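All protein chains but one are shown in place.
The block that comes next holds subunit A.
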Amino acid sequence: MKLVAIVGTNADFSYNRLLLQYMQKHFQAMADIKILEIDQLPAFSIDEPLDMKVWSFKKAIQQADGVIFSTPEYDHSIPAALKSAIEWVSYKQNALYHKPAMIVGTSYGPQASARAQEHLRQILASPDCDAYTLSGNEVLIGNAAKVFVDGNVTDAKVRAELESYFNNFVDFIDTTAPKEDDSMPKQPYLDDAYIKFPTGSLSFREVQQIFATIPFEIDLIDHTDHFTWYSNKPNREHVRYPNEIGEGVDECHPPKVLPIVMKIINSFKDGSRDSVSRPLMMHGHRVLIQYYALRDVDGSYLGTIEFTGSVEHILNFYDQGAWGESDGTTGASQADATSGATDASGDAAADATSGASAHDEAASDAPAAENADTTDAPDATSGASEH
């Protein structure tokens, strides 16, 4: 279980920070708790663009199974710095939506931060946050200077209470958080419906599985610059989460790359470009990212699609001379040797479901496109569909 714990103050010294550090250590067998500080975040403003630190802070919350807030009390409420962090996190794409949350707090005096915690509950219940806050289980640790000795909770009663409440929070996450299986949609909603194309029809199930099978992953930024869809290919290069869907392009990209992304999108919108390719290394292999302007038949802009995929297998073919020289004959024999095209040409009938219609087209299109002879064409098409 992955949790984040937010230190609710920007002060240099805080017993609330000590409390979270203690919880991190004490509960390490139950959960991996990452502590987030708010002192480096800028003050919330609707007029300021998303800052890199805010972006990372928000992403950490979005990807966690739950959030622990440790709040001090300033003037009977939560500190402005914590309120500001919550405003950033919930503004535009709300990272706290249905996120299991636990509130804890400690103070030098006997009251802990009872009233601030009550305000925080109300804030987290607002429609802007809509977090799933664990009710009851109030962690109110007063007299912090006596309770914490060398970073440990010395009072056995306080410790037992904290353990019991944290257990409840873990159970609460198990019951409220979406099941592991739900994190990736397995099937579209209308799995028995068909989409009719001029070139044939596909069931929703087939569409879904095509996207899950092709060796490239696809992301869509729609015409309003929102991330609206990604293909559910297994082992994606870019790991995406369902709760990122609906984010603005400024929210789903780190601020430092945003200008590059916007330059591409804007050039698609104004029609000056139709595609951009970007080769790079990811996870230790060679990857090609290709952006394409998605346009309707009249040419008006529908969005930007991003194709990402490993090109290792293509480059391996290339290295082995799969396409040979410009001389068609050598090309054909080399292709046979490496891709098992002898099978492929013989298997054209076995591959018939996908091959049949494509085959004819390929046979007529390929020679012109590839500048190769006819013996080459079947190999090229079946090879492509196989990998």
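Note that in this section contacts are C-beta pairs under 8 Å (C-beta built on N, C-alpha and C of every residue); 3 or more make two chains touch, one makes a residue touch a chain; residues count from 1.
Just so it is clear, contacts and distances are computed from a predicted model.
Asks: Missing chain's UniProt protein name, "Electron transfer flavoprotein small subunit", "ABC transporter permease", "Peptide/nickel transport system ATP-binding protein" or "NADPH-dependent FMN reductase-like domain-containing protein"?
Replies: Its UniProt record gives the name "NADPH-dependent FMN reductase-like domain-containing protein".
Asks: Which of these, A:Val4, A:Ile86, A:Leu134 or A:Cys252, touches the one chain of the complex that we don't see?
Replies: A:Ile86
Asks: So which of A:Ile46, A:Ala156 or A:Met281 would be touching the chain we can't see?
Replies: Counting the whole complex, the residue in contact with the absent chain is A:Ile46.
Asks: Check the options A:Gln28, A:Ser126 or A:Ser300 and report the residue that touches the missing chain.
Replies: Checking each option in A:Gln28, A:Ser126 or A:Ser300, the one touching the absent chain turns out to be A:Ser126.
Asks: In the full complex, which residues of subunit A touch the absent chain?
Replies: Residues 10-12, 39, 42-47, 74-77, 79-81, 83-84, 86-87, 90, 115, 119, 122-123, 125-126, 128-129 of subunit A touch the chain absent from view.
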